[in-house]
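The complex is shown incomplete by one protein chain, all other protein chains being positioned as in the whole.
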């Protein structure tokens, strides 16, 4: 692994999970590994958990984090090749990525999709341009189609909290008022496909995720059927993939309730809108793992950074 | 003291002042106390002194500061319970506070009042929600009704600069063009009430501070009378408390002048508008303690963080 751009960069998810647990048990064991090394965190979009947990992970490894809100702190970046740059963009990604590589030993990037241009989003032009033009490793802090630090976190959290060898895990679509990306859902699907779990997805008509990602994973349109005997329910809203970026359904019956959940553990990447995606009774119960997921973000990031640092 | 949310969290102001002076004399004495500890500075509002001095204090203790401008870097936070979150807020304080607690050993928060909703402001819902839902100590970097790091700073500064056992200290309202919070004035009043000083307040009609805070402290409507034999004059504008958040008076005769001040020392929390709150001749004279107050912000913060770190 040079870059960490998607769940596919995880060679062996079980050994990664075990290593992450070791790090969590002793987070300062490698406090000198990153000494005098700098990580640049470039945010094209807002961030709370990723911003804090990636900094925390870097600090646990002795690294110096440098944070930049690209649009607010600098200027528009051009990703197209060959254009005459007489418009709103002031610097080409060829220079920007190469330049940041002069100052940072690792570059982490967050860049959301347009949700209007499917082809452009699926090209992952931001993440891929950084990987192409930077001379240092790139970490995906959520891109157009994936959020692999979150997916790894979720795999760790399920492994920590399961009482069964092969638990049943359900990814459920839930309602929302805004058109949201597919990144978290995609990476969760990819992570579950690598684990020894019984995994199903449930979503309304028109909300199937990219079939190239879901592959053989069963998609069940009846949420109640999908939740039967579930050990973990992972809730997430996403906009339609087929009718790209559209909101086709806001049916509150898809909200996760305590009654639906039963004894299953509840997971969500956060931020979550209460009483829209999931009711208070779920989040305020012991079945909610969301804060522990947030905690595990640190150790997922720390594992990824450790693996990259060891190869520098 | 678990949290530092108000001047009332100071058990013994005289011993705190002495300890702050010790820290100031040797600010790096405890440079390892905060090693591998992280403080999250969450700003819902602008900040210069607090932003820099609290970072400096944390660095002097060996801590790692992580700074977040909440609205710019992340998203709107919901503080009401039970609401269906289908509006502008994307994350509930229950999650936000618990999540940040996963990455930070101490959380410091700045959140100004609305100055339109007295009941809401006095509920201190932001600060109290963080104290309720975070699992780590909270430090108030200025809330709706108090600025206890400033109040502690001011107590230290008066103690350092007094030539008398019991100096006379005057808090004077001064004119301003914007409606300002009561936080600094409130915390100053509370700090002075704990110290062995002769303390009076002077302000125009309609500008009395919350009587539950001023208590027995004399309020004198004639500024000249109040200033007689003053050793320290602390100037500050605030909007009306009774006619909540209103500007009732902009009379330039309330501006602090060199003539009025005489030999008294001049104090202000800064930022200060010159020739509106106070004339140049005062700020440019040796009687102005404002820069030393700014300096002492570091040691007040460092004292508070040290006390919290010692109990972690």
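Here the chain labels run A and B in written order, and each chain numbers its own residues starting at 1.
The rule is short, and it goes like this: contacts are C-beta pairs under 8 Å (C-beta built on N, C-alpha and C of every residue); 3 or more make two chains touch, one makes a residue touch a chain.
Everything quoted here is computed from the prediction, not taken from an experiment.
Peer 1: Quick one: which of A:31, A:68 or A:219 touches the chain that's been left out?
Peer 2: Of the candidates A:31, A:68 or A:219, A:68 is in touch with the missing chain.
Peer 1: Return the single residue from A:100, A:170 or A:256 that touches the missing chain.
Peer 2: A:100
Peer 1: From the list A:3, A:51 or A:92, pick the residue that touches the absent chain.
Peer 2: Of all options in A:3, A:51 or A:92, contact with the hidden chain holds for A:92.
Peer 1: Touching the hidden chain in the full complex, which residues of chain B are there? Just list them.
Peer 2: 28, 31, 43, 46-49, 51-53, 55-56, 59-60, 69, 72, 177, 270-276, 280, 283-284, 290-291, 294-295, 297-298
Peer 1: Residue-wise, where is chain A in contact with the chain that is not depicted?
Peer 2: 36, 38, 40, 64, 66, 68, 72-75, 78, 81-86, 89-92, 94-96, 98-100, 102-104
Methods note: only the chains that are shown with their structure count from here on.
Peer 1: With centres defined as the mean C-alpha position, give me the chain A-chain B separation in Å.
Peer 2: 39
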